[in-house]
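A single protein chain has been removed from this complex, and every other one stays in its place.
Right after this comes chain A.
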Amino acid sequence: MHSFGYRANALLTFSLTILALMCAMASLSDNLNSPSPTASVKVLNINRFQKKSTGDDEVGITLDISADLQSLFTWNTKQVFVFLAAEYSTPKNILNQVSLWDGIIPAQDGAKFSIKTKNKYRFIDQGSNLRGRDFNLTLHWHVMPKTGKMFADKLVLPGFRLPEFFPDSDPSSSHQFFVSFQLYPSNPCSSSSPKNQFVLAWFHQNSIAHHSPILELKSKPLFHLLIIANRSY
């Protein structure tokens, strides 16, 4: 009845019960906290637009994120994981969630922040739907407790829109670019120049409308070579 084994067993059981009870109480006490976080996000710039070789659209953006998540912290909080996701729907997908930026806040001191950042994760659509697309930016947070139940919530910031046209990548040039080589007789105005010498003029066209010769020569080209190349990403 009062053997060593019996006493050790009783002690172990009792201490484990108390520990479990304390963990449960710590987790339950999280429910008493009613947080009131605030956040605001601005899109500062659309940096680039690409069509990947798979046909998927990709954009790069610069974000200004400021938030105050201090009220999420309780004594049972180990860390808060916060991330910003672009959320939008397309004809094919009822919901697309693309995480653009995330951060881990280990303590309450760091829970009030304001940063300007480029998207940390690539903003790639499943398909080609990003031109003129309306989207929400949603700030999500996941509260990781020291022990017990995990909490999550979010703040939806609606009313963002990607532009229809991107200055850097007009539809006619985003896939292809043109290089044309033209061969001219060397300096046709001067009779002193040796014959059989030619000048290679090089033209680079981002689109057909903008014809920008490197050399301006006023004679007819002897030879013309146009290269149309796909821009590789």
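Convention: a residue touches a chain if its C-beta (ideal position, glycine included) is under 8 Å from a C-beta of that chain, and two chains touch if they have at least 3 such contacts; residues count from 1.
Heads up, the rule we're going with is that contacts and distances are computed from a predicted model.
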Among "Ras-related protein RHN1", "Dynactin subunit 6", "signal peptidase I" or "Glutamyl-tRNA(Gln) amidotransferase subunit B, mitochondrial", find the name that the UniProt record gives to the complex chain excluded from display.
"signal peptidase I"
Touching residues on chain A - with respect to the absent chain:
1, 3-6, 23, 27, 78-79, 81, 83, 85, 89, 91-99, 102, 104, 106, 121, 126, 140, 142, 144-150, 152, 154
